[in-house]
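Could you have a look at this structure, given as structure tokens, before my questions?
For this view, one protein chain was removed and the others were kept in their places.
Chain lettering (A and B) follows the sequence in which the chains are written, and residue indices restart at 1 in each chain.
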Amino acid sequence: MFAYIVRRLLFAVPILIGVNLITFALFFMVNTPDDMARAQLGAKQTTPEMIQSWKVDHGYDKPLFINTTEHSHGLLTDTLFMQESLKLFSFDFGQSDSGRQISADIYERMWPSLAIALPTFIIGLVTNIAIALLIVLFRGSTLDSITMGLAVAIMSISGLFYIIAGQVLFSKTWHWVPISGYAEGLEGIKFLILPVLIGVFSGIGAGIRWYRSIFLEEINKDYVRTARAKGLSEIKVLFGHVLQNGLLPILTGVVVVIPTLFMGSLIMESFFGIPGLGSYTIDAIQSQDFGIVKAMVFLGSVLYIVGLILTDISYTYFDPRVKLS
Amino acid sequence: MMLTFLWTDIMIWSLFALIILGIYQISKDAQKRIQWRNVFKSKTAMISAIILLFYFAIALMDSMHFKFESAENNTLNKELVSVLDMGLEHLILNAERTYSAPFALKEYSSSVIYNTTGNVQQVYLPLKNVAKHIDMQQSLVAYDVITQTGWAFLIALVIIIAIILIHGYFRLKKLAMSSARIKTESLPWSVAYITLFLLIFIGTWFYLLSFDYHVLGTNKVGEDVLYQSLKSIRTGVLIGGLTTVVMLPLALLLGISAGYFKGWIDDVIQYLYTTLNSIPGVLLIAAAVLVMQSIMSTHAEWFGSTQERADIRLLFLIFILGMTSWTGLCRLLRAETLKISQIEYVTAAKAFGLKPFTIIRKHILPNLVHLILIALVLDFSGLVLAEAVLSYVGVGVDPTMPSWGNMINQARLEMAREPMVWWSLLSAFIFMFILVLSANLFADRVQWVLNPRSEK
Partner (left out) sequence: MVFLLLSVSMKSYSNNWNSPYTSQQVNKQTLFSSFSSPPKHLDPVVSYNSNEWAFLSQVYEPPLQYHYLKRPYQVEPLTLTKMPEVKYFNQSGEAVLKNSSDIKFSEYLFELKDNIKFQNHPAFVKNASQYLYHDLTPQKLASIHNVNDFAQQATRNLEAADYVYAIKRMALRQNHSPILDSMQSYIVGLKPFSKKVTKAFSQQLKASGTKSKETYFDLNKYSISGVQVIDKTHFKIKIRGIYPQFLYWLTMNFFAPIPWEADKFYKQPGLVEKNITLDTSPVGTGPYYLAENNPNRIMRLLANPNFHDEFYPTSGLTKDSDTALLKDAGKRLPFIKEVVYSLEKESVPLWNKFLQGYYDASGVSSDSFDQAVSVSGSGSMNLTKAMQVKGIKFLSQVEPTIYYFGFNMTDPVVGGYSAKQQKLRQAISIAVNFEEYISIFMNGRGIAAQGPIPPGIYGYESGKKGMNSFLYNWNENHASRKSIEYAKKLLAEAGYPNGRKANGEVLSLYYDTAATGPDSQSQLNWYRKQFAKLGINLIIRATDYNRFQDKIRQAKGQMFSWGWNADYPDPENFMFLLYGGNATINTNGGGVNSANYDNPKFNKLFEQMKTMQNGPERLAIIKKMVHLVQKDAPWAWGFHPKSLALYHSWYKNVWPNALANNTIKYKRIDVEQRYAKQQKWNSPIIWPIILVIIFVLLSIWPLKKAYQKRQQIMLKNKKSHDLKLKGEVS
């Protein structure tokens, strides 16, 4: 097991190098370091001296991939790509283009992101499973078909509508919760209710469809029939057997998204003014802050890979037939 | 006046040709015919398919452009005019100054005017291009709308009866020709007729009334929202329909090669898509869109008109979205190919020394078609929704291009007005919802029928 994880982590290195190559290539096709300097200096008049000193300060004065002024090893190592990539691999994210410490910012912004993503994830999971169980209980009835129809309808509406409608209804008209904002600790709960609610609701369509199909698959298995034949009531069958066995595929399916919860939700955070990593990323894209973009891409990729590894592990953990090799 | 095709026009017409070709192939193959009949046996699938066809038809009409050499007969002030634009010419020409509500006769907000005595007044200006035939009398509007509704109903009735008669004739003929022994279960045609009737009725109703009213209101600069919504259909259909198609060759090539050749080829291809996949989607798209913008602005001379520019941008966007979404399909194809190449007849073919290309073409590719089709229909709705989100982030289609994403984006500000300007958002919502819902329902059915693993 341990050896397997180490090997998977080693495999991640070439992938992350590839990710960095793509980010650098894409970003520097758009922006010359001069552009970045100008954007960051933000003065009404920028002079060449100002730009040069900014570039030196932020390390953008080096060539991108190949340094022709250096000999032998310096050819590839004394370049922007090499220097920055090495730092990333040691999780030293350095400074943003506007001069802030990225690691400190990420650490600070991780919590608000989690404060939304985690409740959304857990409440969503519980609600979806509960509804799915309920309609599996009434499978084949009108309730089932109505719910499934609603589920497709919910899936077919853009999340932007839910957000706009939610804000108008709950905050503007009914005065239940603040329209946007964030606070730490218990005070923060009232800010989180609406985004979490909307997050749960917009995921409910796809969620219950998936869980329903898992439960239905389970319910047709022999052991369930046997249980029923023994005279167990339907509810007992559902909770005692179907839910228990259905949870395994559900858990192995959702494990992959858990690490990416850290990254936050782009849309939700910027609509509700929540200072998480999602809005951090969006701001960085919009202000074309390369320092942050490359850090977030790197972090996202790492978390994705961690998710994959976790999935593999959860398979072996829950299903003894699968062996990691 | 000259018929011209923009890049995306060519693509959507190719898609059309592809679909026709597909239908032809299906009609030749008895087994596939039964399969597809099975798809349409479901009432919801039938309704969804008709609605999708309707949207697709509008998109096609909007994808046939005429270029005007000179401005003399160019009343629309555009260089490129599509067939749809010609049909809706009145909607372009009767633009107002600013917001007006559906069926309103006056502007939505008051404005300042100098009256004859030179004083300033705050009034709700009357709209320029509505209800002229009833002298803009508010009291007559309801009556007028009802009469026109009656007409629309009649027209739709006539059309649908004609369609039923024509279609009935063919069905009868076929019934008479087929032997009585083979009993084919009939498709739910009555539902199809009702759907068609409703669509025609609604279409005619909007069309008739759009001459005298702004049926869905006007937006900030007075453009008709109905026209905007209809023009957005093309953008939505293009993004939803073409994104998967453009990257199909790449996904097929890489997926099959990885699954068939294995070894280092498999490793390289797996590396490639894992790397691409591990970059957070929005970031990859945003970065690619920014690159595209910079390329486009350094080569501004490539584009003669704003529309061509917007078109190329849409094309790029489709490719970029494709770039980020082909990996999933590629992975599926690889797995399936791996499985198929273990089957006896494939290993046998290998043993006989058949060329890999022949084996792939004859034995593997045909067994992958259902996967591709399912991916195509499943991705459609997701992509239409993604367009809206991307526009919100600022990396969507060109801001001059009508799209639901742009409409929603604008509506965010409109919702803060009091009284709210709700019609743009509602129109975008309804037009988008119907398309995505039909696509989802149809996709469900297609998947259910085509996927051999789905329980029936």
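Simple rule for what comes next: contacts are C-beta pairs under 8 Å (C-beta built on N, C-alpha and C of every residue); 3 or more make two chains touch, one makes a residue touch a chain.
All values derive from a computational prediction rather than experimental measurement.
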Looking at the whole complex, which of B:I34, B:L140, B:L253 or B:L413 touches the chain that is not displayed? B:L413
Out of B:L60, B:L252 or B:L290, which residue would touch the omitted chain in the full complex? B:L290
Of B:D9, B:D62, B:D85 or B:E223, the one touching the omitted chain in the full complex: B:E223
Interface residues of chain B toward the undisplayed chain are 70-71, 77, 79, 97-98, 109-112, 114, 118-122, 219-221, 223, 290, 293-294, 296-298, 300, 303-306, 309, 394, 398-400, 406, 409-410, 412-419
Spell out the interface residues on chain A facing the chain that's missing from view. 30-31, 35, 38-50, 53-54, 56-57, 95, 98-101, 103-105, 108-109, 112, 123, 134, 137-138, 141, 143, 167, 171-183, 186-187, 189-191, 193, 197, 228-229, 231, 233-235, 270-271, 273, 275, 279-280, 283, 288
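As a convention for this text, only the chains that are shown with their structure count from here on.
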Going by the contact rule at the top, pick out the chain A residues touching chain B in the complex. 14-15, 18-19, 22-23, 26-27, 29-30, 152-153, 155-161, 164, 168, 217, 220, 260, 263, 266-267, 281-282, 285-286, 288, 293, 296-297, 300-301, 304-305
Chain A touches which residues of chain B in the complex? 271-272, 274-280, 282-284, 286-288, 290-291, 293-295, 381, 385, 388-389, 392-395, 408, 411-412, 415, 420, 425, 429, 432-433, 436-437, 439-441, 444, 455
